[in-house]
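A single protein chain has been omitted from the complex, and every remaining protein chain is retained in its original position.
Lettered A, B and C in written order, each chain numbered from 1.
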């Protein structure tokens, strides 16, 4: 379940999206905790999501690469997104590697190699899509390695740091 | 230079096409030995060739998978193609490997392993796109190996036989 | 006015109805099967409801309307458009039906009785006979002999072309009856046929009627539907070129009188055959919107679906007969997913690219867009292309131009066949009948440069085959494997 905060036209919505699968075209999304029914096309490789129905209402959508805006048949809406998961992401495998949840830029690093850290302690800030995503320690231990520098651009899933329990 | 015989509306044309390159959009094609100027789009990965100009005249084209027909803005034309190269193809490297010039079905095999062959002697017939393509010995020598059987479907560039000089 | 309209149909007619509803500020609800999720009626409706039922099932449609809170149902031109029982259940449920009253449909439902009634009131009709027992070959042959060959075998119900069959002798009659019965059973669920004395050669002309509940009744001119293939109309036009000015005036007057006699309501079409002497014969009434209604809209500027909805809401017609102004000429062709190289068999599948023609005097009615499915479960009509011109010649030239500009890739279509028909001399001069034969018009074969170019295109497509999609560079050409540079032509 990805959890996002979406702000548009002065209102903020918390949207929870289930793991998407290519062959599942109807599923439930939570908006501020309330379920809404969504259908999407089964998409072939060449197409981005350009049409969906939400509670039976069809929307033809378009957006720019950076998700600065969403347009529908009714108009254009500047949007702001915050990935609520990205702030507190921890590896599900339980290991100490901290990976980039999205591509972005390393805005700051709060720890040094050899430094002891507590679980949940901020390690670094990854700037992506106009958001500052604080990445925290997945477990208590020592910073064994830091693979990035401030100002560096990183790919998604790139290992940024490792914590040794 | 690929050399093809194209038959449509009761007429046959010999068309010679130079090696195509993704970033070359204007080139010369020979039709019955006469040069015609062709331009195509620079195509991105998602698009097939659907538009070209021939001697400055634009044609919007479509076809089926099997090249049974070509349609233009003016109408639909059943076509028959013969790859004139496929009949006498020889490896440019001078070695004795005989590869499939197009994907197809082995219709018959005229030689056996160990049999001596002369350059240009028919080895086997590859059926593809409604055509029987006779593949001939690229050099004189002995059939060292046969990698296919009659009825087998082969991929392009698959080695079918090898001739030892 | 209505608040929410359920569109009880699919395809281009569903899109058509949705357009007018949106322009009138009426919310729309569309029904769709999973394979039609990319059809335009889904994209354009305010609400899209997954629907696994049949558009011919009154209970399923009514349930859908009630579930979404619709206060009106538009049936398009489907089966339900002419089912009086369906109208009664809608009315009982407090949902308006966009179309005539159930009583009117009951009155004109039986085509043979309608013909007899019209004939009894002094109008010229085709001669028709209903065999005593539908499946009694003997009585059918007797009836045919009584009428005199050739005869046409028709289904008593519904209005679609496929139910019609021409028989010139007893042997062909047996065949025609057998297949007409099978089709009548399959399409309408009832076996009931009748015989009409064929008029040959003849032209098939329809007159568009609008009638409100306040006694206002007008015609919107005529349409010609004689250019058919396998009994399906392919190219239609308005006004009908087969009518002289005097013949037209007489026909339209007669149509108005007939409409009054029958008590027609809402939008309806009166159909006639015109023989080679210019005499017209009433054949049947279609008490619904027709596939080819766009022709009338183009020459009159009247939105027939808007009038239908207004009439059903109790509003008066928005114009009087004297305010109907005809302008120019319109020609429509029906584009089907049919394979011209495989006996026009329907060719369902996924469309790749859809590129519509642009410019003045054109209208496209379609449900397809790029990446959309053409389902095999419905009729193969994918689009109607209509061109308007100040004269017939200009309209035909424009339609030809637009057909060249329309691109539909991924499934074979009948576009090449339509292009060939437009080049036919009989069509070009506007002198054709339902009997006219059309030969295949090869595509300007005298233009060798054109054929050479097609040959080049074929060669390039071949050379580009099997490549990663889009690249025009076959590796077998790049690798240099199969050719010797010494053998290259200069």
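Quick note on the criterion: a residue touches a chain if its C-beta (ideal position, glycine included) is under 8 Å from a C-beta of that chain, and two chains touch if they have at least 3 such contacts.
From a predicted model like this one, the values you see are computed outputs, not experimental measurements.
**Q** Which displayed chains does the hidden chain touch?
**A** A, B, C
**Q** Touch as defined at the start, partner being the missing chain; which of C:150, C:328 or C:348 qualifies?
**A** Going through C:150, C:328 or C:348 one by one, C:328 is the residue touching the chain not shown.
**Q** Given that one chain is not shown, which residue among C:56, C:139 or C:318 touches it?
**A** The missing chain is touched by C:318.
**Q** For subunit A, which residues lie in contact with the unshown chain of the complex?
**A** 1-2, 4, 6, 8-9, 11, 13, 15-17, 19-22, 29-31, 36, 38, 40, 43-50, 52, 54-55, 57, 59-64, 67-79, 81, 83, 85-86, 89-93, 99, 101-103, 129, 156-157
**Q** Considering the whole complex rather than only what is displayed, give the residues of subunit C touching the chain that is not shown.
**A** Against the missing chain, subunit C presents residues 15-16, 19, 22-25, 40, 44, 294, 297-298, 301-303, 318, 325, 327-328, 353-356, 358-366, 369-370, 388, 390, 394, 397-398, 401, 404-405.
**Q** Which residue numbers on subunit B touch the omitted chain?
**A** 25, 39, 41-42, 44, 47, 51, 53, 56-58, 60
We take it that only the chains that are shown with their structure count from here on.
**Q** For subunit A and subunit C, what's the span in angstrom between their mean Cα positions?
**A** So the centre of subunit A lies 51 Å away from the centre of subunit C.
**Q** As a quick test, compute the distance in whole Å between the mean CA positions of subunit B and subunit C.
**A** Distance between chain centres, rounded to whole Å: 44 Å.
**Q** Nearest whole angstrom, what separates the Cα centre of subunit A from the Cα centre of subunit B?
**A** Each chain's C-alpha centroid was found; their separation is 49 Å.
**Q** What are the residue numbers in subunit B that touch two or more other chains?
**A** Where subunit B meets two or more other chains at a single residue, that happens at 46.
**Q** Would you mind listing the residues of subunit C that make contact with two or more other chains?
**A** none
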